[in-house]
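Only one protein chain is missing; all other protein chains are in place.
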Amino acid sequence: MPDALVEFQHLSHAFRPGRHIVIKALRDVSFSIQKGEIFGLVGESGCGKSTLARCLMNIYQPSSGRILYKGVDLCDGKARRQHRRMLQRERQLIFQDSASSLNPRMRVERIVTEPLVIQRIAPPRGSLRAEAEHQLRSVGLDASCLNKTPVELSGSQRQRVSIARALILEPELIVADEPIASLDVSIQAQIVTLFKHLQLAHGFTFLFIAHDLSMVRYLCDRTGVMRGGRLVELAPTRELFSNPLHPYTQALLSAIPFPDPLRERARPAFSAPPPEPAREGALVEVTPDHFVLQSPSCT
Amino acid sequence: MRFRSGAAYYLKKLAAFALSVFVLSAAVFALSRLAPGDPLVSYYGERAEKMSPQERERTMERLGLNAPLHVQYVRWLQGALRGEMGISFKYKQDVLEVIALRLPNTLLLGGIGFVLLFVLSLLLGVLCAWHEDGPLDRVVCRAGTVLSCIPEFWLSLLLILIFCVTLKWLPSSGAYTIGRAGDVLDRARHLILPLVVVVGSHLWYYAYMIRNKLLEEARADYVLLLRAKGLRKRAIVFGHCLRGILPSYLSLMAISVPHVMGGTYIVETVFSYPGLGTLTYESARYHDYNTLMVLCLLTGVTVIFCNMLGQVLSERVDPRIRREEAPVEVNAP
Partner (left out) sequence: MPDLLEVNRLSVRFDTPEGRILAVRDVSFSLAEGEVLAIVGESGCGKSVLCKAIARLLPKSAHVEAESILLDGVNLAGRSEREMCRLRGKLFSMVFQDPLTALDPTLPIGRQIAEAVTVHNRRLPRRAVERRVLELMDLVGMEQPQEKARMYPHQFSGGMRQRSAMAIALAASPRLLFADEPTTALDVTIQAQILDLLRDVQRKLHTSTVLVSHDLGVVARVADRVAVMYAGRIVETGTAEEVFYDPRHPYTWGLMRALPALAIEEGRPLSPIPGMPPTLLAPPRGDPFACRNEYALAIDYEQEPPLMRVSDTHWAATWLLDPRAPRISPPLGGIPHA
């Protein structure tokens, strides 16, 4: 694919928390994220979506497989060291819990501008303070926040600060791991709207990890569904939601309650999703751009 | 499979235990010999000072004290492995006999002290937690902090001053009045003050720890569900919260054994109570090497064992940890 920004190739990762315990968090995951798209990754807790994000950010070293970022293999230590500066500048991560991911003793100004200081980049707007102010304004905060510490801010303000911090280096790729899960409903909508707006303005590639399917449906261009460490279905969001093919995706979609009492009451009881298939399978392109995991016997 | 991994676990612990004891014995051996002083004085008393150099040389040779340190140690180790711990320089008796004579006294003092601590700290802890922020709780917490800072020997002296010197209610030293060795009541009277010090100096601290653990447990979410079930406070505290803190209580108590023992030794010395503590003090002072070695090892083994026991208990008693031994392969839970 010509304009793929990130390519996962047969990525697998296993945790060994005890001598006899092996948790296969990722199993042979292959897909790519196009430049400039908002890619949604959904699945239940423990399906491996956070592990994937952490492998992409080089927090975990995957057990096998490759991750290509602009053609650089992130799992290869040598290539990574060679492009260290570029990789650190261009990839940014936003966490779910902004209360614990921001240093409680630092002032917002320093939190936001720290990436510039670390990368030794001269602030384009003259001073660090002006730069911080500009970034805060772009995420909907005013300059009065600059001298506060994260503890003094509300959950949504803190999450905005982490977004500003991620944006200050003008990254190519932003990975957000459940960035709205711990926020209130009305605030979730604010942050998602902000994401949409910022992505339009800056054009960065965005990997949005969530378990809230309706937000993914609203925000993302393409969506991948994960289950038990595997990618089971991948399609443009509209296609995925209107024509889910994998039984697990179907179960997942039918499980979302819709805010309409009459429609909900008329709906039959939910049938539990089928158990995870034990056999290995491969992603098959069923219709253009629509991939489904199929076990070998089905094809 | 479960048995095997369990056995391996204990084997590993045992190996660690053996290694600690070995290191301890070497360290005590070296330290005691390096300390300045004349071991012959403890053996021959006054006479040692009148010895001619040749005579000294011969005696040292005979007692095996002039060989290089590591040779002495190997010799001692060989004997120790055969169960021969040597003779006491001071008492000219087999060390084990000397110790066997004193051991019951210490076991009595330390044992009763430990049992009292075990029971009273739990009772006091529960009582304080029950009346959280009540007057009793406040007094215990404050007084406990102060009392745990008072050194044992000072407390002992203070008590002797009050109850033995001023009030003349209780005896100030020994395990029994001379000539009344068989009198249980007399022995008990001699035990009171040492016990008060041994228990009193640690009780508050442990009660306070138990109180905090219990309150922490009582704030857990599941207590809310228990209350929603309709359970009374009594049933919740005694039926659930105490169960919850049991692992930490047991390991706390295992770790308290060395504390109590250390306290006992100090208290024995101050009250001239004929137990292992006094003996240890004497043997260190008079360079009674063999006795000192055995006493230090005995103490050390108890300390190491109890610490390990505490560790094992806290790891094993909790069902959440207990059951995760069998090998499992989990597909991302």
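Points worth noting:
Per-chain numbering from 1; labels A and B assigned in written order.
The criterion applied here is as follows: contacts are C-beta pairs under 8 Å (C-beta built on N, C-alpha and C of every residue); 3 or more make two chains touch, one makes a residue touch a chain.
Being a predicted model, the structure only gives us computed values, none of them experimental.
Here one chain is not drawn; of A:His10, A:Arg85, A:Arg137 or A:Arg263, the residue touching it is A:Arg263.
Of the options B:Leu107, B:Leu147, B:Cys164 or B:Leu231, the residue whose C-beta touches the omitted chain is B:Leu231. The missing chain, though absent from the display, is touched by one residue of A:Ser63, A:Ser101, A:Gln190 or A:Gln294; that residue is A:Gln190.
One chain is missing from the display, and on subunit A it is touched by residues 44-45, 154, 156-157, 184-190, 192-193, 211, 213-215, 217-219, 251-252, 254-267, 269-270, 272-273.
Contacts to the hidden chain, counted on subunit B, fall at residues 220-222, 224-233, 235, 239-240, 243-244, 246, 318-320, 323, 333.
Throughout what follows, only the chains that are shown with their structure count from here on.
Mean C-alpha positions place subunit A and subunit B at a centre distance of 56 Å.
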